[in-house]
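Missing here is one protein chain; the remaining ones are kept as they sit in the complex.
Every chain is named by a letter (A, B and C) in the order it is written, and numbering of its residues begins at 1.
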Amino acid sequence: MKPVIERHETDILIIGSGGAGLFAALHAQQTAPQGTRITIAVKGLLGKCGCTRMVQGGYNVALGGGDTVERHFMDTIRGGKWLPDQDMAWKLCNLAVERVHELENEIGCFFDRNPDGSVHQKAFAGQTADRTVHKGDLTGIEIISRLMEQVLARPVERLQEHRAIGLIPTRDGSALAGVLFIDMRSGGFRLVRAKAVLMATGGGPTMYRFHTPSGDKSMDGLAMALRVGLCLRDMEMVQFHPTGLLAGDHTRMTGTVLEEGLRGAGGHLLNGAGHRFMFDYDAKGDRATRDVVSRGIYAEMRKSNVSPNGGVFISMAHLGPENVAAKFPGMVKRCADSGFDLAAGRVEVVPTAHYMMGGVVVDVDTRTTLEGLYVAGEDAGGAHGSNRLGGNGVANSTVYGGVAGEVMGRDVASMTLRDPDEAVLDAELARALHPLGQKPALVQPLRTALQDAMWEHVGVMRDEPGMTRGLTRIADIRAELMQTGIDGTNLAFNLTWHDWLNLASLCDISQVITQAGLARENSRGAHFREDFPDQGDLPSSYFTVARRGGEAMAVDREAVKFSIVKPGETILAEGEPETLVAN
Amino acid sequence: MRGHRGHPLWLAYGLHRLSGLALALFLPAHFWVLSMALSSPERLDGFLHWAEAPLVKFAEFGLVFLLAVHAFGGLRLLALELLPWTPGQKTLAAGAVAGAVLVCGVFLLNAV
Amino acid sequence: MLDLRLYLLQRISALVMVPLVLTHIVVMICAIQGGLTAGEILLRTQGSLFWLTFYGLFVLAVSVHAAIGLRVIVHEFTGLRGTALTVLGWAVFAGLLALGARAVWAVTL
Partner (left out) sequence: MTASTGMLEVSVWRGSAGDGQFQAFRVPVQENQTILDVVSWIQQNADPTLSYRFACRVGMCGSCAMMVNGLPRWTCRTHVQKVLNGNRLTVAPLRNLAVIKDLATDMDPFFDKWVEAEGRHHPTATRHDPMPPITADAPGRAEADAAIECINCAVCYAGCDTVAGNPDYLGPAALQRAWTLINDAKEADKGAILTAVAQSGGCFNCHSQGSCTAHCPNELDPMRSVAGLKRATVLAALKGGS
């Protein structure tokens, strides 16, 4: 029996309430014609899920004092190892200036100040200027709480705990008609038709044994985009943060970030034998960049020079426990809550999957090839290339979320509601209902199996045999998932059903990551091939593009367009110093 | 589910509310007794003589106790609300209790 | 269910009562020395303009104060609201005021 689908209509539909989704709602309201209906649908509670809230370090923006948009742009391109889409990167750096002013002046954020009252900025690794604006080490809470209350106070329709499960195109496939949701609270289905839809579900590589993003993120957006025929770029580029908390595999705390500042402040990484191993891998030792340190730790783990839980230690005690407690109160308290003494003892850490550089191919106005569908934030690929600089993530989601809102607000005037392809609708429905027809079994062991496979074969270091094995394991896990049922007696707030759906999305995207990893035969940024350790020829740099045709998936290479600056060149004025950061 | 109430400030609040309520309920009785002075002074005297009885004495003590507890608790609240706030709330609470106990003590000493 | 007006009235009446209550307690402590008689009370209070003002003010303040206090408690415990709550508040106030006025009348005239 076919379940009832409630039908709902709006003008602008936004999926996700992170930095991208919330900014889109505000800007759409500012540019759309009077009376335009705006709806936000989100998998959790509005503003309380997603990763923007978890931002610690801060927001990159060139605010003068020697720093320029040009310098921010050059750091972004160099950090991305010449793979970023340069027009997107430029727009990111340029608009970040206005966006941070909007956050402070219109949205009501308050960023930390210098003694003279000007905004305080610091430098993350890979930056040549003190550029990162922040609110202590809880920047995301300040940004999202303020955005959330602005959106709550406006006439924006809220569909909370609504999980998008399928993008439904028109019959000819040229445009998007609507989005199919599960109303998680009731377990019912809802089709929301809209003239313009923003997808801002925020990627989130949670298919790794260790990962930082919030529990609601499971690559649903990218999986839906793939199914509707859109291209995904740079999918092999998964950023690992070197210091995730390691507290055992039974606690959700494992994988959560221990701040980068700990190493910056002089923290030591020690292997199982208590040896400071990072100098064996890089002259900068513990202060090397994220990718280098992640690989150093991973190498120690392979040699089994490990801590009791199989990682390494971070030790701060030599800096004076009181100093550490005063400088990193949040981190010290968080560790203490889970039973660790960061200030005076050692805490076990491990590289942890943090950010998805890859995403849907979009233009600088967030448009996709499907009319009516826009993508912004971590779901969109291109701005970061092979590596995202710390602080560019939240800048990206707020900048492009705002852009999407404005563009949709303008486009929507000339758009009408479209009729969905009922066949696709039925197929998506059947997909979601599939587990209800199978014999119930535990889902979690399969999720663990996928996380192990990805960690072991498509993780910090990769090679062809490994990734090939990875593909087989992913396929096996997917096959087993299709045999795994869930108890569907009560679909209301049925988390296990959603665990199943999460895992389905993660399997799809894990396959894409692995195939893209095989397609890139060199090592750039976050992607390190042991069988192709060098970076390859810069002028002929390419990015990968994955697309699904029927059941098969193809990954192609496309040449990077150096539309603003060519490898080896710079747009900084002559005589500009290499770096403005005092060391 | 008493759990979330087990801290000094809530207890101070609870005491304040209970004492206020008890006072408010006693007040009509108190007024009624006093107004006997008008209609029948002898009966009032009769009442006041009962004040010698231990039970009534206990009740009387209770009333002064309530009044003292409530008044000092109220002062504590007024200080907290009207003066620029200092974090020494628990000290204030303790001070209020001490003041109330002092007054009651004096009353009790006098009454027996 | 307290708005600014009721809140202020309750606080002001409380402040007014502070000296009154303290004086009252002190007087009672002294008065009960050696037992209490109607005659003693009346001797002190009857015909005294001071005690008339003192207790008159006390009764007025306590009626306002307790009426608002009870109104809050009733609302929080029973959920009573709207006109019913307002009526209850006024009734308590009027009742206390009437009883109190009679008592003051009795002891001071």
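Please note the rule applied: a residue touches a chain if its C-beta (ideal position, glycine included) is under 8 Å from a C-beta of that chain, and two chains touch if they have at least 3 such contacts.
Fair warning: this is a prediction, and the values are worked out from it, not measured in the lab.
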item: Which displayed chains the unshown chain touches; value: A, B, C
item: Touch with the omitted chain, as defined above, among A:L22, A:L180, A:A194 or A:A247; value: A:A247
item: Selected residue (touches chain absent from view) among A:G50, A:G126 or A:G517; value: A:G50
item: In subunit B, positions touching the absent partner; value: 1-5, 7-10, 13, 16-17, 77, 80-82, 84-85, 87, 89
item: Missing-partner contacts on subunit A, residue numbers; value: 44-46, 48-50, 53-54, 98-102, 104-108, 110-111, 113, 115-119, 135, 138, 140-142, 145-146, 149-150, 152-153, 160, 185, 214-216, 247-253, 256, 308-309, 334, 337-339, 440, 442-444, 486-487, 489-490, 492-496, 499
item: Residues in subunit C touching the chain absent from view; value: 1-4, 6-8, 72, 75-77, 79
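Heads up, the rule we're going with is that only the chains that are shown with their structure count from here on.
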item: Geometric centre distance via CA averages, subunit C-subunit A, whole Å; value: 65
item: For subunit C, residues that touch 2 or more chains besides their own; value: none
item: Contacting residues of subunit C [partner subunit B, same complex]; value: 11, 14-15, 17-18, 21-22, 24-25, 28-30, 32-33, 35-39, 41-42, 59, 62, 66, 69-70, 73, 92, 95-96, 99-100, 102-103, 105-107, 109
item: Footprint of subunit C on subunit B - complex, ascending; value: 17, 20-21, 23-24, 27-28, 30-32, 34-39, 41-42, 44-45, 48-49, 51-52, 64, 67-68, 71, 74-75, 78, 81-82, 103, 106-107, 110-111
